[in-house]
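The complex appears here without one of its protein chains, the remainder shown in place.
Labels A and B are assigned to the chains in the order they are written; within every chain, residues are numbered from 1.
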Amino acid sequence: MARALINIPPKAKRGEIITIRTLISHHMETGFRYTTTGTQIPRDIITTFVATYNGEEIFRADLFPAIAANPFITFTTVATESGTIALSWSGDNGFAATEQVQITVE
Amino acid sequence: MRRAVLFAAMLAVIGSLARASDLPPDKQRSSYQDMAPATRAMQDADTDNPAMLWVLDGEALWQTKAGNAGRACADCHGDAKQSMRGTAARHPAFDEKLNAPVNLEGRINICRTEQQQTAPLPYESKELLALSAYVALQSRGLPIESRDPRLEPAISAGRAEFMRRQGQLNLGCVHCHDQRFGEKLAGSTIPQGHPNGYPIYRLEWQTLGSLQRRLRNCLTGMRADNYPLGSPELVALETYLMRRARGMTVESPAVRP
Partner (left out) sequence: MTLTCKHDEIGAPKASRRDALRLIGAAAVGSTFATLRIQPLSASPAEMRTALERITDGKPVTAGRVKLEIPPLVENGNTVPITVTVESAMTAADHVRAIHVVTEKNPQPNVISCRLGPRAGRAMVSTRCRLSDTQNVIALAEMSDGSFWSDSVSVIITLGACLEDLI
């Protein structure tokens, strides 16, 4: 599975806005490039990123070839309750990756 | 009389050219200092630095048993945080068996072939970059060392390579990186060309790369004949660059434009 680097504070106060920073290894091949012999290199990108908080979707992004390799996405959410924040990436050629992070809300 | 003054002036110019060929330690400048704030921020926070993805891979590989010996790096070296501290800051290091300097990638591969009894990892492979990034991270913040007198022949050879004009552009490394650092080459600021952050995550590459990939990139830019990855010429150049950068702080794994 692709390597991902997630930064979510493990603890937060109820109602606090927390920042979620994510990095995932992926070459994000645009589909616009050619090899030296003229063959088109097929597109191979992550197309969708979804974040859920205790099962409920809190953020979603559609990614295009203009997203740089090793996609970095940062967004915010309100810490509502203790539980699991799940992040999943999916894309071309059946790419799928999921990471889960526990958060304690006081 | 006038002729004598002119001659003296010419001698002074020639003298200054000769002196200008080595970068004085008090002029050393990491290209980090010339980077845009956004690029610096990418290097400053481990959560933002894409090179850390390779470090995580390297940390896992460090614990993975490999080869006929069925040994992991950790089985001999233990906790890399202690055992690898400073290692990258003093490589290329002299290898007695080979009677030559060996760079960090070469050292990892010697371990693989001799201790783990398995095939060496190819240059720029994900695994070799991951291991070298993980090992290099353990030297972050330490000064670059270049003391071993046995390295002197390689340093001289590397220095000669650095000074030598080559390629269709008829340039030496010295002309950009000692004499014109801080000036512009097209839109980019010319850096001093220090090896203090390798392997680097280069925005241009959108991936991690070794110092030798970067050196070959420069040689291609000079339209010069290139040396293969892992060649003794490139290792000698690395050895000279480490001497030239001695005392500078290791930033590995750094981010560069």
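Descriptive notes on the structure:
The criterion applied here is as follows: contacts are C-beta pairs under 8 Å (C-beta built on N, C-alpha and C of every residue); 3 or more make two chains touch, one makes a residue touch a chain.
Quick caveat, the model's predicted, so the values are computed rather than measured.
Among the residues B:28, B:83, B:217 or B:249, only B:217 touches the chain that is left out of the figure. Note on the undisplayed chain: of the listed residues A:58, A:86 or A:105, the one touching it is A:58. Within the complete assembly, A:30 is the residue of A:7, A:30 or A:82 that touches the hidden chain.
Mapped onto chain B, the interface with the missing chain covers residues 35-39, 41-42, 124, 185-188, 203-206, 213, 216-218, 220-221, 226, 257. In the full complex, chain A makes contact with the omitted chain through residues 17, 29-36, 38, 53, 56, 58-69, 71-78, 80.
By our rule, only the chains that are shown with their structure count from here on.
Separation between the centroids of chain A and chain B, computed from CA atoms only, is 32 Å. Residue ranges on chain B touching chain A, taken from their complex, read 47-48, 50, 52-53, 56-57, 206-207. Listed in rising order, the residues of chain A touching chain B in the complex are 3-5, 7, 21, 23-25, 27-28, 68-70, 72.
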